[in-house]
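Below is one structure, written out as structure tokens, with a few remarks after it.
Of the protein chains in this complex, one is absent; all others appear in place.
Going in written order, the chains are labelled A, B and C, and every chain counts its residues from 1.
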Amino acid sequence: MAGNTFGQLFRITTFGESHGAAIGGVVDGCPAGIEFDEVLLIREMQRRRPGQSQIVSPRNEDDIVQILSGIFEGKTTGTPIGFTIQNKDQKSVDYEKYKDVFRPGHADHTWNEKFGTRDHRGGGRASARETSARVAAGAIAKMFLNKTSQIKIHAFVSDIHDIHLDRNYNLYDLSLSETNVVRCPDPTLAQKMIGLIEETRAQKNSLGGIITCIASGLSVGLGEPVFDKLPAVLAHAMMSINAVKGFEMGEGFASAAMKGTEMNDQWSDDGKLTSNHAGGVSGGISNGQDLVFRIAFKPTSSISSLQSALTASGEVTQIGIEGRHDPCVVPRAVPIVEAMCAIVLADFLLLTKTNQA
Amino acid sequence: MAGNTFGQLFRITTFGESHGAAIGGVVDGCPAGIEFDEVLLIREMQRRRPGQSQIVSPRNEDDIVQILSGIFEGKTTGTPIGFTIQNKDQKSVDYEKYKDVFRPGHADHTWNEKFGTRDHRGGGRASARETSARVAAGAIAKMFLNKTSQIKIHAFVSDIHDIHLDRNYNLYDLSLSETNVVRCPDPTLAQKMIGLIEETRAQKNSLGGIITCIASGLSVGLGEPVFDKLPAVLAHAMMSINAVKGFEMGEGFASAAMKGTEMNDQWSDDGKLTSNHAGGVSGGISNGQDLVFRIAFKPTSSISSLQSALTASGEVTQIGIEGRHDPCVVPRAVPIVEAMCAIVLADFLLLTKTNQA
Amino acid sequence: MAGNTFGQLFRITTFGESHGAAIGGVVDGCPAGIEFDEVLLIREMQRRRPGQSQIVSPRNEDDIVQILSGIFEGKTTGTPIGFTIQNKDQKSVDYEKYKDVFRPGHADHTWNEKFGTRDHRGGGRASARETSARVAAGAIAKMFLNKTSQIKIHAFVSDIHDIHLDRNYNLYDLSLSETNVVRCPDPTLAQKMIGLIEETRAQKNSLGGIITCIASGLSVGLGEPVFDKLPAVLAHAMMSINAVKGFEMGEGFASAAMKGTEMNDQWSDDGKLTSNHAGGVSGGISNGQDLVFRIAFKPTSSISSLQSALTASGEVTQIGIEGRHDPCVVPRAVPIVEAMCAIVLADFLLLTKTNQA
Partner (left out) sequence: MAGNTFGQLFRITTFGESHGAAIGGVVDGCPAGIEFDEVLLIREMQRRRPGQSQIVSPRNEDDIVQILSGIFEGKTTGTPIGFTIQNKDQKSVDYEKYKDVFRPGHADHTWNEKFGTRDHRGGGRASARETSARVAAGAIAKMFLNKTSQIKIHAFVSDIHDIHLDRNYNLYDLSLSETNVVRCPDPTLAQKMIGLIEETRAQKNSLGGIITCIASGLSVGLGEPVFDKLPAVLAHAMMSINAVKGFEMGEGFASAAMKGTEMNDQWSDDGKLTSNHAGGVSGGISNGQDLVFRIAFKPTSSISSLQSALTASGEVTQIGIEGRHDPCVVPRAVPIVEAMCAIVLADFLLLTKTNQA
């Protein structure tokens, strides 16, 4: 067990259920001397917060992070940073009806079998509410990256259902992604995506999509062979996020249909690589180019259309999931992806300090 | 650092360079009392071995595994199983010319920057020769699975370049995959794939492809939330294999274009799920259905076509990589994928013993 | 870094400074289905609490543990148990004078050098107030042991300064140790110890002592060779407690002056060992006898006698430490020793489930 810790040197441990008293966590291993940037923390939490727009869950949580330790006189001290996020708008009574029903696409059944019990309220620990602690921890990782590196991480929604951005992200002004509620850098497609999400919700259905994440400013050398290559640990981090079904670096699955002459990134006379098919890694180690990866999210499992579910007593029943769900989790997952990416890179930056004598 | 260990309870540590004295490793945490199945070990090593067919590297290694500890009177004793695999057919002289050249698509440059040095001979530790130790460790994991579970793992080549199997693997007799050198269960497409690989090699080029892996017989409950979900750890394992660029579970990237009503697996009246879009996991935990995942491999970086490479002194030079390379790494990667899958499942089987009081 | 986590499967992570907002922690890996015994938790916290008697620090903390997650309907759910303990009676102003002074025997100087900063208030994270989280986590470990084993842990004060109990603990009724404030099972010696502590405090000085810990009811087989032998991990746990300077199992240091014929425990005709010189372990693994170990505590570093201290600017100054200190930390350390012992044994009980196929 003990699966609630992630990272080796920059390490996060989280706890908390959707309808419990609080979500929280501990960041251990953040070096001393980092300015604590409360504005950054609040901004990241707001980006993930439910109720932020018309296309997300209306659950009303202010998601204020209470820092309990590890910060003194405005800076990190090298001691663990404990924090909590109160749950305020639990409506557990909404979930009484699901107490003895395993919802399709959810963790209800597997969790119940695994542990012999579960906190059924709002999905308990399997709820994506758990990710609020990741975003808080990721904000601290971003503070570390801001202080000690040139790394900038930018994730955005590149695909919702059948609406796709071009895979060449250089065609877009990525800063526009935070100017609309779906977090897509193409304003026209963003409106189409928003419309499709609203329409789908009205149809009692849900949508999947893809987040593309770009990290720039990496030094050469991040990633630890052979098992902890940068893409391997990133994949671990991303595939641990609720509803994620796929991960790819650079050309990813498309590379399976390419030839060596097309895929290999070659050097130009100025000593720089002329392309970035690999997505910023060579042999599993950062090569100084932009890190580029994509994460596939399935459509939200909770839909109000009727579906066949299993009861605890082994019968099948028809249920439509009422409650305050996102018709598409992808827009709110953007800060979660960035948070996990920041944590991975912070950890590798620290590990890399020990590569040479 | 210390990235050469994988797993928590069933844990492997590997060592060795392509042209060093030996590859080897240690399996720690394998329970006592498992029959040591030497036939299985030899078979797995043969499946990965270079020189096994006309479409792979002709390097001549017999890849005999010497077990040094942990087995007594034909069974595991619960102590670490150390093993070595001698390197016999090193032709290091072939690599003298690459000593001061960083090859496109390879780890040469990043590794050199990271460590300030590298064993350039045959790619050193970045060579896929490293994976021979994974296959040996995976064979031990398979012995454990055979003894203590119903789990069977079957990986096969489902796609080479633009030749694709149907994604519904139930259409095929998977046992046929080991009857041809490309490891594809459709004999007709297998021949096409083989022809395409040979043709591509003749053109001094290389090909990518996709491996699909099916694991059946899992109990419900494997995977440790929230960071060590089954897909997360599988992705970590698979993305750590050389040349892998993508990983997906079940519908994977296709799920991003699906709706909730299409993606959710529902229960039928007999208490079983009627579909397996999720790929055998619910909420990141095994649900008892077949585990289904796909891994994308890029085309081999080593091609004999001329490419622009960087020299250690910062100049660009044209090189064609001669030597004994696979024109497509995918067929030989099949046993590696199975090995890593077996290690992940063995580890989770052990972890799961501690979930309930 | 990341030194704030202990344990492999039953794993605790703690945070918090002496004068920060709260102390807290996360217990991850506690199996599901354990009854949550709040009475036990409160009792353990009361045993460690300052202000409990005339011979300990008068700091007034009620040390109520707020459980934030992981418990549902009175039982553990297998998810992480997050908790906090508010700091209420901080008198940070007392410590302003030590802001730029490194106190003798304290972590002030080393911590400041290590991290380039420190929270000087009350010793910050280096304060033994940190151990309140250990006791809370240990109480959960005890709940697990109570549910799943016959293990009982009993620590007591066997030595204060030059007042020593006989090393044969069978001579005493150990249950008496909790009937006096010094936690010594011999009522007469207990009164002497209390008198000596009070007298020493009046002399502006402090005392050291020894805690003996007995754990009974262990099954054979706890401990993981070769690095995680039971005595090794116990020593790690105990030596991590503030003010501990020594650890020994069974005869311990005395065994260095014994001969093989004296030290070896031999079997009698009923298949039981006739002595327990080893302290309950053979080859580093529990042998079913009582686990017996002793922990040496140095005298409290904070004394009100004048001592030479170093200032941040490199000068030497004379200081007497005022404030609310224990003249002898040993009585309050008894529940801390038990807590760490419970955590170690809980972890090994879980690990042991995976030793055989």
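The rule is simple: contacts are C-beta pairs under 8 Å (C-beta built on N, C-alpha and C of every residue); 3 or more make two chains touch, one makes a residue touch a chain.
The model shown is predicted, which means the values in this text are computed figures rather than measured ones.
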{"item": "Interface residues of chain C (partner: the chain not displayed)", "value": "1-6, 14, 102, 104-111, 113-116, 125-126, 130, 159, 161-162, 200, 205-210, 220-221, 223-229, 231-240, 242, 244-253, 255-269, 271, 274, 278-279, 281-287, 296-303, 305, 307-310, 314-316, 351-352, 354-356"}
{"item": "Positions on chain A where the hidden chain makes contact", "value": "8-9, 29, 31-34, 76, 78-79, 144, 147-148, 225, 350-351, 353-357"}
{"item": "Touching residues on chain B - with respect to the absent chain", "value": "1-5, 7-11, 13-17, 20-26, 28-29, 31-33, 66-70, 72, 75, 77-82, 84, 114-119, 124-125, 350"}
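As a convention for this text, only the chains that are shown with their structure count from here on.
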{"item": "Interchain centroid distance [CA atoms averaged], chain B/chain C, Å", "value": "46"}
{"item": "Inter-centroid spacing, chain B versus chain A (mean Cα positions, whole Å)", "value": "26"}
{"item": "Distance from chain C to chain A - Cα centre to Cα centre, in angstrom", "value": "39"}
{"item": "Chain B: positions in contact with at least two other chains", "value": "225, 351, 354-356"}
